[in-house]
Each structure stands twice: as structure tokens, then as C-alpha cells.
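Only a single protein chain was left out; the remaining protein chains are all shown in position.
Now for subunit A:
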């Protein structure tokens, strides 16, 4: 702005005269005056133009900025906000319930929430739980009360449902044959008039509030043993309560917010949702000193068995040394409820679009989960692999922390597993003892990343191969003679009864009596002796001190092993070559251990406990330990049962064993 200042060279008192002189000069010089005038006009014009331009410029700049930032930083998938369920201001729900021989359905406000007309399926009492404030379906169950024990499960479930929930019952086909008094009484206490008198092939529908009013009940009696009751259709109205009434008033914490979200969506998880003194969802087990598996990711492989997953995660999060941040739950399919369970515990869940069917689907899910685990934790050298139907022992991580260095250092190892296939109540004894076995037990195990990335992942069975992943992993092409480390007493417990390869009978026979460690902080005693060469020394030492049992007795009899404690005994069975397991299988059968295939062997040697004595079984002559057999002893040979006769003989032994 200097140019508008008066000329500094001129002295102040002369200023005015100078100005006047200048003005006079100008006035007198016409041409100059004109020039000045045009100059002023031009100057005016320029300012106007500059002004306009500036305004336009700034406008445009501002506009462009908005525009560009919008383009660059917009989410490409301009995700259209899916409108949430319209807030239901209606206070009344229309409920329709249908019961018949071949079809059941339930519709709430015109939306079908249950429809089952599949043949040979869905027999029994269908139960649906609705939220009394929102009308959302919180649980759907079917109890085949035609079969035994299902009514007990139903009673258990109904007891877990919170007071105030709306319960809808309907029978498909038959639901009364094994519906016992207790169950009938529970139904009666819910307000059912008919339940106590339900009989063979009756049709029945019932809608009521737990601990409150009855909204409707219909029943059709079966006229004769050979026919079913007429189809029943119940239409009724249910009055909704306010959201506040339907919720518990837990203190407002992060944990309780998770709990609230969970409890308003699903039912059937018992005390986790009880208003008074709910069961904790954070466990804070003691940390482990010198925990070497703190940074090992834990992949939980899950399907759609949310109740199992709930039980599993509870036990996992209660195990000492657990690191919840490393837990990833992989759900095979876009199921909501398992995800709700995962979120309840504040864990990370990942859903996987199912590929293929049956065993191949499971196998593909395993592959996707393992790949993702190592992607998410690129630093990890190992991953712990768990399934949703396992209980995890309190010292699971302590067990792994003490043994994981072996997997890192010993190339001859394939895995560390928490499961001993032969570790039943009557055959496992020592929580501090570990074995090396040639089979891969699974059910809670540690996988080395290099094994997965370099060997397994590239040739994992493709979706069209209907193979079990675990069977595939046990094949010699994959295992290549490597062994797994297992504990004598399992650190996991397989509680799943429903599953792809599982049913109640199978579970009862092979899993129910499995021993499970409940002692915390077990100090493992022979970790270093599990290295490849050390283990041989250890076995030779054991065989050296072992007492040879009386081979003239029947090995299935209890008296085969003397009534002692803490001794080491050895027996020799016939095993012509490496793959000859004839006698072993018979022995396993009569000892009530795993006999469906050969598990738990190490170079023709099995180690287990009988009557609290360490009990070694050596296969002669295939096993390299055959040399320990005194020449006077003839290895025991047990014949496989001929199709019919044997079938009688073996259970006889079995019965003797059990008593």
C-alpha cells in the first residue's frame, strides 16, 4: 500500500502546497486531466473485473474441492443403507400355528417362521420362543418326544427360557410316546389344559407366555391307534409388552451391553440372560507364567450348533493362559446365532460361504479357516485348531506352552494333540505323562505353519473329493511317518452328540467315558524325553523295568493285571507285520477303548493304564521292541469274531469288564 502514502521525501508542512500545485497543474493541463480521468475509469473497470473473477474463482475452487473429495474418498460400493426392520409400533401380533401328521407351520404377523413338511423328519414337538416386546424369533427347537430322553431335553430347554417370553408349541406326526410325567407337568405349569392328557398321535398346538397368560390352545384326538388326529390350526393374538419390560436392568457396562444385545435376540442359554445375578461372560483366568503360546492363534471351527459353541467358548475362555485376541471363530455358513454367541464373548467371528457337501464341505471349511488364520496372523508359526463341540481343559494352554518347543525343534513331529484316543476313564491315569503316537488324533491340536503352507495347503483335497480332512491328514502321503505328541489324560473333551459323523449311540460308546483333565497347572514330567531319539531310550528303559504279565490268562479279564498300583506291566500280542492289527483290534474291543481303527500306536507299541498300572502292549514280531520278549512267552493271539458266533462272545466279555 506504499504507493498511496504521501511522498516521504516531502516535508510535512509543505505537503498541502505541493498538493495544490499539483492540482492546479492538472487543472490547467487539459490533456493530462483527461488522461487521469480515463485512467481512473480504467482502474475502476479493472477492479470490478478482478472482483468478479475472484468471487467466481473461489466459488469454483470450493465446489471442486467438494466434488473431488467426494469422488476420491467415496466408498466404491455406495452401500445403500438397508432399512432396518420398520419399528413395529403395533402392540398385537397375529399368530397362526398348524399341527398335523405331515406338516407343521407357524406364522407370526403373516411371516412364516417355521415350516416343516419334510418326510421322515421333524417328528415331535416343535417349540418356538418369541421376544415378548419385538415379536422376533429367539429360538427354534424340535424335540422328538416319540423317542426316549428327548422330553428331558425339552424340560431343560423350557426351564432355561426367561419368564415373560412367548412360547409356541406344535406337534408333527407324533409327540407323546416318550413324553413323561415331568415334561407334561412343565407344559401344564405353562398353562396348557391338554398337555397332561396328550396321547398317541394327537395333534396339538399351544401359545402362551412363560409364567403368564395363555393365548390359545387347540387339540385333536387321534380316534384310533392306526390313525392320526385331524390337523389343527390355531389362530390367536398376542399382546406385546414394552421393550423395557422385556429387558433386564443390568448395570450399564460394556459387557452388559453385549449381554443385552445377545439376550434380546436369542433364547435357550440359561443363566447368561437371567436378570438376577447372570452368569459372567468374562472369565479372566489366571495368566500363565512364561506362556509360550500366548501369541499362537486359536482357530475355532464351527458350524451351526450355537449351543455347542457357547459351551465350548466358555470353557476355552476359562482356560488359564488364554488370549482372547488370538481367538478366531470360523463359522461355516451365514448363520446368525453362532455369530451372536461369538459377539457375546467379544471375540472375532468369520463366516465362510459353504462349498460342496457333507465331509467335503467340512474339509473345505477347514482349509479356508486355516488359510485365513495364517493370513490374519502372518507372524504365527503355529495355530491351535479347535472344534465347536469340545470342552477345553483348564490347563490346555499350560500343556501346550510346555510342549510346543518340541514341535518347533523336532522335525519328526506332525502335531501336538490334546486328545488321547485311548484315554478313557479306565485307561488313563497320569496328567503329567505324554506319549508319541503315529496317528493324528485331532480334537484340539496344534498345526505348524510350515507344514500347512508347504505341504498341506497346496494339495488339500479339492471340493469334489468327499474326503474327511482328518482321514486325509492321516494318510501316509501326508503324514510321512511323522508322529504326534499326546497327553495320557486328554486336555479336551468331545461332548458333541449331534454332528455329521456323530449320534447319541456312537457318542455313548466311544466318547462319553473319555477322561478329561480338570487339574490346573499340571507340570509335565517327561517333555524332553519325547524327542525322537530320547523317546526310544525312554521306551527301552520302560520295557526293561516292566514285569511280563501271565500270558496264559485271558487279557480281557480284569484279573489279567494284578491288583497293584503304580507298576509297569507288559504284554505281547501277535502282530505279523506292520499293518497287522487283528489281535490289537480284539484287545481294544474287550478293553472298551477305541477299536474302529488303530490309534495310539508307536512302532507296534501301545501305552495305557489298567488298574492304575502302566500297561504296555507290544506287537510281536513286527515291533522293534519284540526283542524284549522273553523266549518263554508266546504272544497272545485273539481271533476276530466270525460274523455271528463272535458277536455273542465279545459282549459277554464286555459285560464282565463293566461290572
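Here, contacts are C-beta pairs under 8 Å (C-beta built on N, C-alpha and C of every residue); 3 or more make two chains touch, one makes a residue touch a chain; residues count from 1.
Keep this in mind: contacts and distances are computed from a predicted model.
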UniProt protein name of the chain not shown, from "Ribitol-5-phosphate transferase", "Sister chromatid cohesion protein DCC1", "Isocitrate dehydrogenase [NAD] subunit, mitochondrial" or "Protein SEC13 homolog": "Ribitol-5-phosphate transferase"
Among A:101, A:126, A:210 or A:352, the residue in touch with the chain that has been omitted: A:352
Residue touching the undisplayed chain, where the options are A:375, A:577 or A:631: A:375
Residue, one of A:120, A:181 or A:254, that touches the chain absent here: A:254
Absent-chain interface as seen on subunit A, which is shown: 4, 27, 36-37, 40-41, 43-44, 47-48, 50-51, 54, 58, 65-66, 68-70, 72-76, 78-79, 81, 254, 325, 330, 348-353, 355, 364, 367-368, 371-372, 374-379, 453-454, 458-459, 462
